[in-house]
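Here the complex is missing one protein chain, while the rest keep their positions.
Right, chain A next:
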Amino acid sequence: MSASTVSKAEGIYAKAGSLSSERRWALWTAYASLIFAAIIFLAPPVYMFVTSLKGSAEVANMTGNPWLVRNPTLENYTTLLSNRPFLKFFLNSAIITVCVVAITMVISILAAFALARMRFWGSQFLATGVFLTYLIPDTLLFIPLYQIVGGLGLLNSIWGLVLVYPTLTVPFCTWIMIGYFASIPKELDEAALIDGATWPQMLLKIFIPVAMPGIIAATIFAFTVSWAAFVYPTAFVTTPDQMPLTIGVVSQLVRADTFAWGQIMAGALLAALPPVIIYAFLMDYYIAGLTAGATKG
């Protein structure tokens, strides 16, 4: 930024030249580190993709570079996409995720509106409680929840998962929605109140449209979390019929005696596709949701 202004003052400060060369060197280091990091960060997904294009004979062949594919084939993908259990996993994941996202957004938008704008007894306490709940990891409570879900007769059922996933999504979504709602100027709702708007009208006509970026970010968060959830389905679901994708791919595709690596990798990539696609198209919202927890809060 200041390189050009500094170099104008050449002659007076001998430092000028060294400053710009220092900058060039810094830029070079930056690109070198970024390229190195990108190679490491992208190597596993790339290798998964390469493997998914190999037939089982080529996977088992130990001569030659494993990072290259010689006879690319889509066989792994076609077998998976005509494989009933795999499609069932996909369907289960989709049903669970849609339900959980809908439940989460309704609960957290209502609660965040109440907590951000309409103080009531204990509301401050509840807001802190919500944040604390977000800090409780799923691995802490899965055993008591296993008993509770079992008591309700919902083990081995996607509805048991729909019941417990909100514990993963609701606290954070509420938290960031409180942040977004609190940032809406008070004058806006005063104006609406003077015009005789009721609270539901205010929420639907002012808060939701104005806080749309926050709602999108929270929705993306809820989607990715419930799509990627692993502990609860692993604990609660053992019948393949009711498994969502994550545990389905990990337990069912791997179970085969001769490791069908190409197929496992193809399955993992297909399962990872929905969050990656959402990320590709809505990256800015995704990142806004990610950083909201600490930078906005």
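By our rule, contacts are C-beta pairs under 8 Å (C-beta built on N, C-alpha and C of every residue); 3 or more make two chains touch, one makes a residue touch a chain; residues count from 1.
Here is the rule we go by: contacts and distances are computed from a predicted model.
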Complex member absent from the view - protein name from UniProt, among "sn-glycerol 3-phosphate transport system substrate-binding protein", "Sugar ABC transporter permease", "Aminomethyltransferase" or "Sulfurtransferase DsrE" = "Sugar ABC transporter permease"
Residue in contact with the excluded chain [from A:L53, A:C99 or A:L145] | A:L145
Tell me which residue among A:I158, A:I176 or A:A268 touches the hidden chain in the full complex.
-> A:A268
Only one of A:L27, A:L74 or A:L87 touches the unshown chain, namely A:L27
Where chain A meets the chain that is not shown, the residues are 1-2, 22, 26-27, 29-31, 33-34, 37-38, 40-42, 44-45, 47-48, 51, 59, 62, 65-67, 106-108, 110-111, 113-115, 118-121, 123, 126, 128-133, 135-148, 163-164, 166-167, 170-171, 174, 191-192, 195-199, 201-202, 205-206, 224, 227-228, 230-231, 234-235, 246-247, 249-250, 254, 261, 264-265, 268-269, 271-272, 275-276, 279-280, 283, 286-287, 290-291, 293-295, 297
